[in-house]
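Quick one: the structure is below, and I'll ask about it shortly.
Of the protein chains in this complex, one is absent; all others appear in place.
Our next item is chain A:
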Amino acid sequence: MAVHTSQSVAKAAGDDVARGRSRGTGNPPPPGRLRRALSTHWYAWTMVAPVVVVIGVIIGYPLVRGIYLSLTDANERNVARSIGVNHMPATYEFVGLDNYADALTGDQFLGTLGWTLVWTVSCVAITFALGMALANILNRRIAGRSAYRMALILPWAIPGFVSVFAWRFLYNEDRGLLNKILSGGGFDGIAWLDDPTWAKVSVIAVNVWLGVPFMMVALLGGLQSIPSEHYEAAEMDGATAWQRFRHITLPGLRPVSTTVILLSTIWTFNMFPVIFLLTRGGPGDATQILVTQAYKFSFEISPRDFAQSSTWGVLILVLLLLFAAVYRRVLRTQGDDW
């Protein structure tokens, strides 16, 4: 449950930024104006109220419930159930912060967190680099530019689970296309999903493939908003291509790239479908990230451990909040305003 919660919070927050709804409202009205805003826009507030209530119920309730469960020893066998003639009351108990102490002192959480960080950093870095390269290429006037753009956006247009399953077929050790190509070239097949190290490479590759279109489109939009006069002036001054890229393109893209890196980090950190559908966290626990492990506690092991799962969910939420706060602060000290 908490898994869901943290995701929806992250997504909701992400959506806000992505759609740029808050753009232009950089300076929130001072509190004194609230009253006036209320009296002039009361009709708007009324119309918004149902949405606020629904969001409160959809996000607020599960969040509070998740936090509560993380402070108990609730599992499948001691929660209240009422099925037909069988009625069982809840018998779980409040255990305080025990779950958090267990999670933070045990190897499992920290080990999983380690791989989750490697996964997030490498996915975001590779996706960003590739997206940047492709965006720069497609920003030039080349023949068939729109066709290329369409083709590169394609991974985005296919539902995630479909492409993940397609990759799973490609990766199949005996019958997959990748190994057939390798053996055709005289190489030994690779145990893409069965070898712990290769499995890690494989899941990162799929996530990069899925994430590049978003990066590319966002950065392409950013590139097109950089005035061409800057480049012309730089060329007049004799700047090399690298200098132009380093001193015009990169700073010009800054508002876009900071946002997409933040979003991409949050999404990748919680990228459930790629890991779950590709390897289910395996082989063993090699590719298990925090969210898939939290899901495993809550839905795959028996008796289902709701308390531990909620604990992990809350910890994920806290980690992401911390990351967002630090990231924002770093940007602000560098003079960015958002």
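In the analysis below, contacts are C-beta pairs under 8 Å (C-beta built on N, C-alpha and C of every residue); 3 or more make two chains touch, one makes a residue touch a chain; residues count from 1.
Assume contacts and distances are computed from a predicted model.
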Choices "Holin-like protein", "Aspartyl/glutamyl-tRNA(Asn/Gln) amidotransferase subunit C", "Extracellular solute-binding protein" or "PRC-barrel domain-containing protein" - which one is the UniProt name of the chain not shown: "Extracellular solute-binding protein"
Missing-partner contacts on chain A, residue numbers: 43, 46-47, 49-50, 53-54, 76-77, 81-88, 168, 172-175, 193-196, 199, 279-280, 282-286, 299-304
